[in-house]
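With one protein chain withheld, the remaining protein chains of the complex are depicted in position.
For clarity, chains are labelled A, B and C in written order, and residue numbers in each chain start from 1.
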(Lines give C-alpha, C1' and ligand atoms only; values in the text may rest on other atoms or scores of the structure.)
Protein backbone atom coordinates (compact mmCIF):
# COMPACT_ATOMS: atom_id res chain seq x y z
CA UNK A 1 0.00 0.00 0.00
CA UNK A 2 1.08 3.61 -0.55
CA UNK A 3 1.58 5.66 2.59
CA UNK A 4 2.31 9.36 3.07
CA UNK A 5 5.07 10.00 5.59
CA UNK A 6 5.69 13.38 7.26
CA UNK A 7 8.76 14.05 9.35
CA UNK A 8 9.37 16.46 12.21
CA UNK A 9 12.25 17.77 14.27
CA UNK A 10 15.35 15.56 14.47
CA UNK A 11 13.69 12.83 12.42
CA UNK A 12 13.13 15.29 9.58
CA UNK A 13 16.66 16.59 9.77
CA UNK A 14 17.99 13.02 9.60
CA UNK A 15 15.65 12.12 6.73
CA UNK A 16 16.56 15.25 4.82
CA UNK A 17 12.97 15.55 3.52
CA UNK A 18 9.70 16.75 5.01
CA UNK A 19 7.46 14.21 3.31
CA UNK A 20 7.79 10.95 1.43
CA UNK A 21 5.45 8.55 -0.28
CA UNK A 22 6.44 4.95 0.38
CA UNK A 23 5.12 1.59 -0.74
CA UNK A 24 4.97 -0.61 2.35
CA UNK A 25 3.50 -4.06 2.94
CA UNK A 26 3.99 -4.55 6.70
CA UNK A 27 2.77 -2.97 9.89
CA UNK A 28 3.76 0.31 11.57
CA UNK A 29 6.53 -1.33 13.58
CA UNK A 30 8.12 -2.68 10.42
CA UNK A 31 7.65 0.69 8.72
CA UNK A 32 9.56 2.49 11.49
CA UNK A 33 12.31 -0.11 11.30
CA UNK A 34 12.61 0.35 7.53
CA UNK A 35 12.57 4.15 7.73
CA UNK A 36 15.08 4.10 10.61
CA UNK A 37 17.46 1.92 8.64
CA UNK A 38 17.14 3.99 5.46
CA UNK A 39 17.59 7.36 7.19
CA UNK A 40 20.03 6.21 9.85
CA UNK A 41 17.84 7.10 12.87
CA UNK A 42 19.42 6.62 16.26
CA UNK A 43 16.06 7.03 18.05
CA UNK A 44 14.68 3.64 19.29
CA UNK A 45 11.01 2.99 18.56
CA UNK A 46 10.25 2.87 22.31
CA UNK A 47 10.81 6.64 22.45
CA UNK A 48 8.61 7.36 19.43
CA UNK A 49 4.80 7.66 19.24
CA UNK A 50 2.83 6.87 16.13
CA UNK A 51 0.26 9.22 14.59
CA UNK A 52 -2.01 8.20 11.74
CA UNK A 53 -4.14 10.72 9.85
CA UNK A 54 -3.63 13.41 12.48
CA UNK A 55 -4.36 11.34 15.58
CA UNK A 56 -2.08 9.47 17.98
CA UNK A 57 -2.45 5.71 17.40
CA UNK A 58 -1.13 2.54 19.04
CA UNK A 59 1.73 0.76 17.31
CA UNK A 60 -0.57 -2.13 16.36
CA UNK A 61 -2.82 0.23 14.40
CA UNK A 62 -3.64 -1.40 11.03
CA UNK A 63 -2.41 0.87 8.25
CA UNK A 64 -4.45 1.43 5.11
CA UNK A 65 -3.80 2.70 1.59
CA UNK A 66 -3.28 6.47 1.58
CA UNK A 67 -2.80 6.88 5.35
CA UNK A 68 -0.68 9.79 6.53
CA UNK A 69 1.84 8.40 8.99
CA UNK A 70 3.97 10.47 11.38
CA UNK A 71 6.55 9.25 13.86
CA UNK A 72 6.57 11.58 16.85
CA UNK A 73 9.89 11.86 18.67
CA UNK A 74 9.71 13.00 22.32
CA UNK A 75 8.07 16.43 22.44
CA UNK A 76 9.60 19.51 24.03
CA UNK A 77 7.03 22.26 23.98
CA UNK A 78 6.46 24.58 26.90
CA UNK B 1 -0.24 53.36 82.09
CA UNK B 2 -1.66 55.24 79.13
CA UNK B 3 -2.15 53.16 75.99
CA UNK B 4 -3.18 54.17 72.48
CA UNK B 5 -5.83 51.88 71.02
CA UNK B 6 -6.65 51.66 67.30
CA UNK B 7 -9.63 49.73 66.02
CA UNK B 8 -10.29 48.05 62.68
CA UNK B 9 -13.16 46.44 60.80
CA UNK B 10 -16.03 45.10 62.92
CA UNK B 11 -14.25 46.01 66.15
CA UNK B 12 -14.07 49.65 65.03
CA UNK B 13 -17.71 49.68 63.97
CA UNK B 14 -18.73 48.28 67.36
CA UNK B 15 -16.49 50.73 69.24
CA UNK B 16 -17.77 53.66 67.21
CA UNK B 17 -14.30 55.27 67.26
CA UNK B 18 -11.06 54.69 65.37
CA UNK B 19 -8.72 55.44 68.23
CA UNK B 20 -8.88 55.81 71.99
CA UNK B 21 -6.44 56.60 74.74
CA UNK B 22 -7.06 54.47 77.82
CA UNK B 23 -5.51 54.24 81.24
CA UNK B 24 -4.97 50.56 81.99
CA UNK B 25 -3.16 48.77 84.80
CA UNK B 26 -3.39 45.11 83.76
CA UNK B 27 -2.12 42.92 80.97
CA UNK B 28 -3.30 42.64 77.34
CA UNK B 29 -5.79 39.89 78.19
CA UNK B 30 -7.44 42.09 80.79
CA UNK B 31 -7.37 45.03 78.39
CA UNK B 32 -9.26 43.07 75.72
CA UNK B 33 -11.79 41.93 78.34
CA UNK B 34 -12.35 45.53 79.47
CA UNK B 35 -12.64 46.88 75.92
CA UNK B 36 -14.97 44.01 74.93
CA UNK B 37 -17.26 44.71 77.89
CA UNK B 38 -17.29 48.46 77.27
CA UNK B 39 -17.95 48.22 73.50
CA UNK B 40 -20.12 45.11 73.56
CA UNK B 41 -17.82 42.91 71.43
CA UNK B 42 -19.15 39.46 70.56
CA UNK B 43 -15.73 38.30 69.28
CA UNK B 44 -13.98 35.96 71.77
CA UNK B 45 -10.32 36.68 72.44
CA UNK B 46 -9.35 33.29 71.00
CA UNK B 47 -10.23 34.63 67.54
CA UNK B 48 -8.28 37.86 67.98
CA UNK B 49 -4.54 38.51 67.57
CA UNK B 50 -2.69 41.20 69.44
CA UNK B 51 -0.45 43.79 67.77
CA UNK B 52 1.74 46.19 69.75
CA UNK B 53 3.52 49.12 68.10
CA UNK B 54 2.91 47.74 64.60
CA UNK B 55 4.02 44.16 65.19
CA UNK B 56 2.07 41.03 66.05
CA UNK B 57 2.73 40.06 69.68
CA UNK B 58 1.81 37.16 71.98
CA UNK B 59 -0.97 37.78 74.46
CA UNK B 60 1.51 37.68 77.36
CA UNK B 61 3.42 40.61 75.88
CA UNK B 62 4.18 43.11 78.65
CA UNK B 63 2.57 46.45 77.82
CA UNK B 64 4.37 49.71 78.48
CA UNK B 65 3.41 53.37 78.81
CA UNK B 66 2.54 54.85 75.40
CA UNK B 67 2.25 51.54 73.51
CA UNK B 68 -0.04 51.45 70.49
CA UNK B 69 -2.27 48.41 70.92
CA UNK B 70 -4.44 46.88 68.19
CA UNK B 71 -6.77 43.90 68.45
CA UNK B 72 -6.81 42.10 65.07
CA UNK B 73 -10.02 40.27 64.28
CA UNK B 74 -9.73 37.40 61.73
CA UNK B 75 -8.39 38.82 58.46
CA UNK B 76 -10.10 38.48 55.09
CA UNK B 77 -7.79 39.87 52.45
CA UNK B 78 -7.23 38.17 49.11
CA UNK C 1 18.96 34.96 49.42
CA UNK C 2 21.21 35.96 46.53
CA UNK C 3 21.66 39.62 45.73
CA UNK C 4 19.80 39.26 42.44
CA UNK C 5 16.61 37.98 44.00
CA UNK C 6 13.99 40.55 44.70
CA UNK C 7 10.58 40.67 46.22
CA UNK C 8 8.08 43.35 47.02
CA UNK C 9 4.70 43.58 48.72
CA UNK C 10 2.66 46.76 48.52
CA UNK C 11 -0.77 48.02 49.39
CA UNK C 12 -2.46 49.73 46.45
CA UNK C 13 -5.17 52.34 46.81
CA UNK C 14 -5.99 53.10 43.17
CA UNK C 15 -5.91 50.00 40.95
CA UNK C 16 -3.59 47.05 40.39
CA UNK C 17 -1.85 47.03 37.00
CA UNK C 18 -1.35 43.31 36.51
CA UNK C 19 0.45 43.72 33.19
CA UNK C 20 2.97 46.15 34.66
CA UNK C 21 3.61 43.90 37.66
CA UNK C 22 4.03 40.95 35.32
CA UNK C 23 6.53 42.94 33.25
CA UNK C 24 8.49 43.89 36.36
CA UNK C 25 9.31 40.20 36.75
CA UNK C 26 11.00 39.89 33.35
CA UNK C 27 14.42 38.33 33.68
CA UNK C 28 16.45 36.46 31.05
CA UNK C 29 17.23 33.68 33.53
CA UNK C 30 13.60 32.85 34.21
CA UNK C 31 11.72 30.21 32.32
CA UNK C 32 8.50 30.39 34.29
CA UNK C 33 6.21 33.08 35.60
CA UNK C 34 3.15 32.13 37.64
CA UNK C 35 0.61 34.79 38.46
CA UNK C 36 -2.42 34.75 40.71
CA UNK C 37 -5.13 37.42 40.50
CA UNK C 38 -7.83 37.53 43.12
CA UNK C 39 -10.82 39.23 41.52
CA UNK C 40 -13.95 40.67 43.17
CA UNK C 41 -16.79 38.24 42.57
CA UNK C 42 -20.47 39.07 42.21
CA UNK C 43 -21.44 36.60 44.93
CA UNK C 44 -20.26 35.28 48.28
CA UNK C 45 -21.81 32.56 50.36
CA UNK C 46 -24.81 32.49 48.05
CA UNK C 47 -25.56 36.25 48.31
CA UNK C 48 -25.22 38.81 45.52
CA UNK C 49 -22.38 41.23 46.32
CA UNK C 50 -22.91 44.78 45.08
CA UNK C 51 -19.85 46.53 46.52
CA UNK C 52 -16.75 45.67 48.40
CA UNK C 53 -14.25 47.59 50.47
CA UNK C 54 -10.91 46.48 51.87
CA UNK C 55 -9.51 48.10 54.96
CA UNK C 56 -5.93 47.52 56.10
CA UNK C 57 -3.90 48.19 59.20
CA UNK C 58 -1.46 49.68 56.72
CA UNK C 59 1.85 49.70 58.62
CA UNK C 60 1.50 46.16 59.84
CA UNK C 61 0.01 44.92 56.55
CA UNK C 62 3.00 46.16 54.56
CA UNK C 63 5.44 44.74 57.09
CA UNK C 64 3.66 41.37 57.26
CA UNK C 65 3.27 41.20 53.46
CA UNK C 66 6.94 41.96 52.93
CA UNK C 67 7.89 39.32 55.52
CA UNK C 68 5.81 36.74 53.61
CA UNK C 69 7.52 37.63 50.33
CA UNK C 70 10.98 37.55 51.91
CA UNK C 71 10.28 34.17 53.54
CA UNK C 72 9.15 32.77 50.19
CA UNK C 73 12.28 34.08 48.44
CA UNK C 74 14.38 32.26 51.01
CA UNK C 75 12.34 29.04 50.95
CA UNK C 76 11.68 28.51 47.23
CA UNK C 77 14.09 28.48 44.30
CA UNK C 78 12.61 31.57 42.67
CA UNK C 79 14.03 34.85 41.37
CA UNK C 80 11.34 37.47 41.81
CA UNK C 81 8.09 37.93 43.69
CA UNK C 82 5.75 40.90 43.41
CA UNK C 83 2.52 41.18 45.35
CA UNK C 84 -0.01 43.98 45.66
CA UNK C 85 -3.27 44.14 47.58
CA UNK C 86 -5.97 46.72 47.03
CA UNK C 87 -7.48 48.82 49.79
CA UNK C 88 -10.54 51.05 49.54
CA UNK C 89 -13.66 50.64 47.45
CA UNK C 90 -13.64 48.01 44.70
CA UNK C 91 -16.12 47.08 41.98
CA UNK C 92 -17.06 43.63 40.70
CA UNK C 93 -14.29 42.40 38.46
CA UNK C 94 -11.57 44.57 40.01
CA UNK C 95 -8.34 42.84 40.91
CA UNK C 96 -8.15 42.72 44.71
CA UNK C 97 -4.76 41.04 44.95
CA UNK C 98 -2.01 39.98 42.58
CA UNK C 99 0.93 37.69 43.29
CA UNK C 100 3.49 37.07 40.55
CA UNK C 101 6.51 34.79 40.83
CA UNK C 102 9.34 34.22 38.37
CA UNK C 103 11.67 31.25 38.52
CA UNK C 104 13.92 29.15 36.34
CA UNK C 105 11.47 26.25 36.61
CA UNK C 106 7.73 26.00 37.01
CA UNK C 107 7.63 23.76 40.10
CA UNK C 108 9.10 26.47 42.30
CA UNK C 109 7.07 29.23 40.66
CA UNK C 110 3.76 27.44 41.28
CA UNK C 111 4.68 26.47 44.84
CA UNK C 112 5.86 29.93 45.83
CA UNK C 113 2.88 31.70 44.27
CA UNK C 114 0.47 29.42 46.08
CA UNK C 115 2.35 29.84 49.35
CA UNK C 116 2.40 33.63 49.17
CA UNK C 117 -1.31 34.03 48.42
CA UNK C 118 -2.21 31.53 51.16
CA UNK C 119 -0.07 33.40 53.70
CA UNK C 120 -1.43 36.80 52.64
CA UNK C 121 -4.95 35.53 53.21
CA UNK C 122 -4.04 34.03 56.56
CA UNK C 123 -1.78 36.68 58.07
CA UNK C 124 -1.95 40.14 56.53
CA UNK C 125 -4.23 42.52 58.48
CA UNK C 126 -6.67 43.39 55.70
CA UNK C 127 -10.42 43.10 56.16
CA UNK C 128 -13.17 42.80 53.58
CA UNK C 129 -16.44 44.66 53.97
CA UNK C 130 -19.20 43.42 51.70
CA UNK C 131 -22.41 45.16 50.74
CA UNK C 132 -25.14 42.93 49.36
CA UNK C 133 -27.86 43.36 46.78
CA UNK C 134 -30.49 43.47 49.55
CA UNK C 135 -28.79 46.46 51.25
CA UNK C 136 -27.23 44.54 54.13
CA UNK C 137 -23.49 44.74 54.77
CA UNK C 138 -20.95 42.76 56.77
CA UNK C 139 -17.32 42.58 57.75
CA UNK C 140 -15.88 39.20 56.77
CA UNK C 141 -14.05 37.52 59.66
CA UNK C 142 -13.47 33.89 58.65
CA UNK C 143 -13.44 31.18 61.32
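By definition in this document, a contact is a pair of C-beta atoms (placed from the backbone, for glycine too) under 8 Å apart; a residue touches a chain by one contact, two chains touch by 3 or more.
This is a predicted model, so every value here is computed, not measured.
**Q** Name every displayed chain that the left-out chain is in contact with.
**A** Answer for the hidden chain's contacts among shown chains: A, C.
**Q** Footprint of the hidden chain on chain A, which residues?
**A** 6, 8-10, 13, 43, 47, 51, 54-56, 70, 72-78
**Q** On chain C, where is the contact patch with the chain that was removed from view?
**A** With respect to the unshown chain, the touching residues of chain C are 18-19, 22, 26, 28-43, 92-93, 104, 106, 109-110, 113-114, 117.
Note that in this section only the chains that are shown with their structure count from here on.
**Q** Using CA atom averages as chain centres, what separation in Å is found between chain A and chain B?
**A** Taking the mean C-alpha position of each chain, the two centres sit 73 Å apart.
**Q** So what's the Cα centroid distance for chain A and chain C, whole Å?
**A** So the centre of chain A lies 49 Å away from the centre of chain C.
**Q** Hey, how far is the Cα centre of chain B from the one of chain C, in Å?
**A** 26
**Q** Which chain A residues sit where two or more other chains touch them?
**A** Touching at least two other chains: none.
**Q** Taking each residue of chain C in turn, which ones touch at least two of the other chains?
**A** none
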